[in-house]
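First up is the structure itself, then whatever we jot down about it.
One protein chain is absent from this view; the other protein chains keep their places.
Letters A, B and C name the chains as they come in the text, with residue numbers starting at 1 for each one.
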Amino acid sequence: MSKVMSMQAAIRDHVPDGAFVFMGGYVCRPPFSAVHEIVRQQKKDLTITRSNAADDFDILIGAGCVKRFISTFISLGLYGLARCYRRSIEKGIPHTIEVEEYTNLSLPMMLMAGAMGMPFVPVKDMVGTDLMRVSSFMGEDKFKMIDSPFDGRPVMLVPALKPDVAVIHVQQADEDGNAQMWGIAGDCKWGANAAAKVIVSCERIVSRETIGKDPSRTIVPAFKVAGVVEEPFGAHPGYTPGFYDTDFGFGYVYQQASNTVEGFQAFLDEWVYGLADRTAYTQHYIQKFGFSQYKKLQAAFDWSYPVSYAY
Amino acid sequence: MSKVMSMQAAIRDHVPDGAFVFMGGYVCRPPFSAVHEIVRQQKKDLTITRSNAADDFDILIGAGCVKRFISTFISLGLYGLARCYRRSIEKGIPHTIEVEEYTNLSLPMMLMAGAMGMPFVPVKDMVGTDLMRVSSFMGEDKFKMIDSPFDGRPVMLVPALKPDVAVIHVQQADEDGNAQMWGIAGDCKWGANAAAKVIVSCERIVSRETIGKDPSRTIVPAFKVAGVVEEPFGAHPGYTPGFYDTDFGFGYVYQQASNTVEGFQAFLDEWVYGLADRTAYTQHYIQKFGFSQYKKLQAAFDWSYPVSYAY
Amino acid sequence: MSTHTSAYIKPELMACCGSREIRDHDVVIVGTGFPTMSANIAKHTHAPHATMMQESGVYDARPTRPALSVGDPCLNPGAAMVGGLIDVMGMFLQAGWVDVGFLSGSQVDKFGNINTTVIGDYHAPASRLPGSGGANPIGALARRVLIIALHDKRSLAERVDFITTPGYLDGPGSRERWGLPPDTGPQVIITNKAVMRFDDKTKEAYLASYHPGCTVDEIVKLTPWDLKVAPDVHETEPPTQEELRVIREVLDPHRMIAVYEKRGYV
Partner (left out) sequence: MSTHTSAYIKPELMACCGSREIRDHDVVIVGTGFPTMSANIAKHTHAPHATMMQESGVYDARPTRPALSVGDPCLNPGAAMVGGLIDVMGMFLQAGWVDVGFLSGSQVDKFGNINTTVIGDYHAPASRLPGSGGANPIGALARRVLIIALHDKRSLAERVDFITTPGYLDGPGSRERWGLPPDTGPQVIITNKAVMRFDDKTKEAYLASYHPGCTVDEIVKLTPWDLKVAPDVHETEPPTQEELRVIREVLDPHRMIAVYEKRGYV
């Protein structure tokens, strides 16, 4: 049963205002096309999460789509602190978002717990630090300390997270939503499976037969998927292994633009509001920076060896 | 740093009497060559575990190598109840093993908890059944019921398992121990990573470069591996995806043999004690059943499509 | 109105009874034999979007020979996803994604509790059975559990010797007390004589329909608990021609299902 749709339809139908959204992509495979569409549709009051957030989350915050952020870290990487995030926290521009802070161990564990149907999960980090002292919208339920019923030792329990919807970008999926990924995974598999439904953005839609040739690459099964969007170059300015490199130059463009509210607004006007979809975005990129620059981002070929599942 | 060694050396050096051993292989990829070597070396007082045990565990029990068994299930599959297991429990032949019973949800979760450094993990099964009423060597620590500190609901916690050593059979590994697997995984990845060290039995040793062509297939990193054994046909009579099929005929041979103590002893004499290693085993198999039968078990080719990790 | 044929064997009828419990888009966790057959009949008739998984880690397999175990080699090539137990039993079953689970056992009692652990005393067993495997979690967590059993006083019991897998445990409220997920539990017991369902109030299995050739009295006598009979008790609908065509032409041309006759399903 084909679930193929446009990103516009996927975001319109599956990311309502106020939704709790997991956004896959730890440097690798950020679902940027979906991020831009969420901004384009001016979604409001979202709760967003992922381990190590970056420019994609900064844009959602700056554009005013975000009410709450379950965070471990957010920066522009090479380009320093996340400008919109800082403006929101330090100056309330466009408004002050609520931030619940965890770590790159505890948050992935909470997503794994959500995916696994566990009510909570024990973690060994966070204890003793000021991350225990501060809590936001999760209040008393940010964590609980117990004495282990096995050996009496103190143990921190953190709650399972169950997002309303997950948005991930992967290399390939079939029309029904079976999604395959390779390369740096971050918390993508667990965040996606923790969600009530998944929007799969992919570089290419492949046949069910292609999926079946290497089924151990599948990270999300079709029955969890609400929409499949074929979105080549969909992670730009982030990268997708085997498809294209990180666009460090564009990262600098975003840093400079987001230094000021006006610059950020102009960036949105040019790269989001001014463009209908990822196709228009890609064409605008090529027109502005040249096809040779676009080509320079395209990945080299370095094929793996095929394997067989036959008997 | 090459860790390549013979199965004889791997078992001699890394599976001492009394060790707690995880044996990978849920129908798929049972480490049969290792099982036979453990019997050949007449290891004693082992604690063994895996979800869904089969003829490999039955042989270890019948041969008297086992003291304790953390079990979810054991049978000969198509060929019914596990003969040696029943004789041990019902008649104390060769001796009565101690059995701690879990399920195919709780045990994999306990191994995952061990692999993840969690002290325990919540599970939603087992509650209300007689599996709560019986416990063996784990006693009070088989499980604990608590009221969730988050919502007060009853939650069962089961302890993490940390085997002394894991023995797994995979398709390929490099000399240093980076192990790659595809096809039905059972609890292999988690059981292996829960252990203090891992013996990797593989169909073929490949170069580090081959591993690096598709690093998302790696399930155990080299630093956890104590020994690498190249053991083609090492899972027979079980199967290895892409290499050979299950030998259902041999399963019948084992069932018939294990129907009686004498038959089982004769089976060990012929297939274990009478043979030096897997090479001798394979040659004996070919001499007894014919090369055409051996050939019939070899897998057809059905290559997956290669992928690229390049940028 | 579908037409029927009288030329069928009991295992075929039972497989059809299982199939009829499956709805379109159901996610079904199956083992081997009956369950796979039932789910496949459904898929080829009224539930084309139902999908199957095996606990070993397989989702939507495309076997070209009958799987003889839940880890059978033929389940690997062509599947949509091949992971491990943590994926299927944890990420799918424990997380609440599984609609239907098929179970069978050496003993099944009136509350749908199943014993696959031991006959007699656990500590001095008359017969030691394999154990839970995936049965306990499936019985605990699948939304609707379909139980296959032989209809005799050995296989059915007022109370099983050992509750390996939870049905309604001690009756009304038991599952809830233990915190098992709401709206889960056994749905039906399909035997070689009858279809039994569970009373919403008492949680006891009652006679819903008797297979062609069987009588209510016979079934009541063969059932080791005081079997209630539904007011609308009726004859089980025989396999339709379409169901039989799927079984014999598509799923089981070699009639392997006939082995179940030897196992007493007559």
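Operating definition for what follows: a residue touches a chain if its C-beta (ideal position, glycine included) is under 8 Å from a C-beta of that chain, and two chains touch if they have at least 3 such contacts.
The model shown is predicted, which means the values in this text are computed figures rather than measured ones.
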{"item": "Visible chains in contact with the missing one", "value": "A, B"}
{"item": "Which of A:Glu37, A:Asp174, A:Glu203 or A:Asp245 contacts the chain that the document leaves out", "value": "A:Asp245"}
{"item": "Identified contact with the non-displayed chain, of A:Val21, A:Ile38, A:Val66 or A:Met109", "value": "A:Met109"}
{"item": "Absent-chain contact - pick from B:Ile211, B:Val229 or B:Val253", "value": "B:Ile211"}
{"item": "From A:Met126, A:Leu161 or A:Ala179, residue that would touch the chain that is not displayed", "value": "A:Met126"}
{"item": "Identified contact with the non-displayed chain, of A:Ala9, A:Val134, A:Ala266 or A:Ala280", "value": "A:Val134"}
{"item": "Contact set of chain B toward the excluded chain (per top definition)", "value": "1, 114-118, 174, 176, 178, 193, 208-209, 211-213, 215-216, 218, 221-224, 308-311"}
{"item": "For chain A, the residues touching the chain missing from this view", "value": "26-28, 51-52, 71-75, 77-78, 81-82, 85-86, 89-90, 101-106, 108-109, 112, 123-131, 134, 153-155, 182-190, 239, 241, 245-246, 248, 302"}
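Everything below uses one rule, namely that only the chains that are shown with their structure count from here on.
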{"item": "Farthest chain relative to chain C (centres taken as mean CA coordinates)", "value": "A"}
{"item": "Separation of chain A from chain C, taking each centre as the mean of its C-alpha atoms, in whole Å", "value": "40"}
{"item": "Centroid spacing, where centroids are CA-atom means, of chain B and chain C in whole angstrom", "value": "29"}
{"item": "Interface hub residues of chain A, defined as touching at least two other chains", "value": "116-118, 213, 216, 308-311"}
{"item": "Residue list for chain C, restricted to those that touch at least two other chains", "value": "58, 73, 76-77, 82-83, 86, 90, 93-94, 141"}
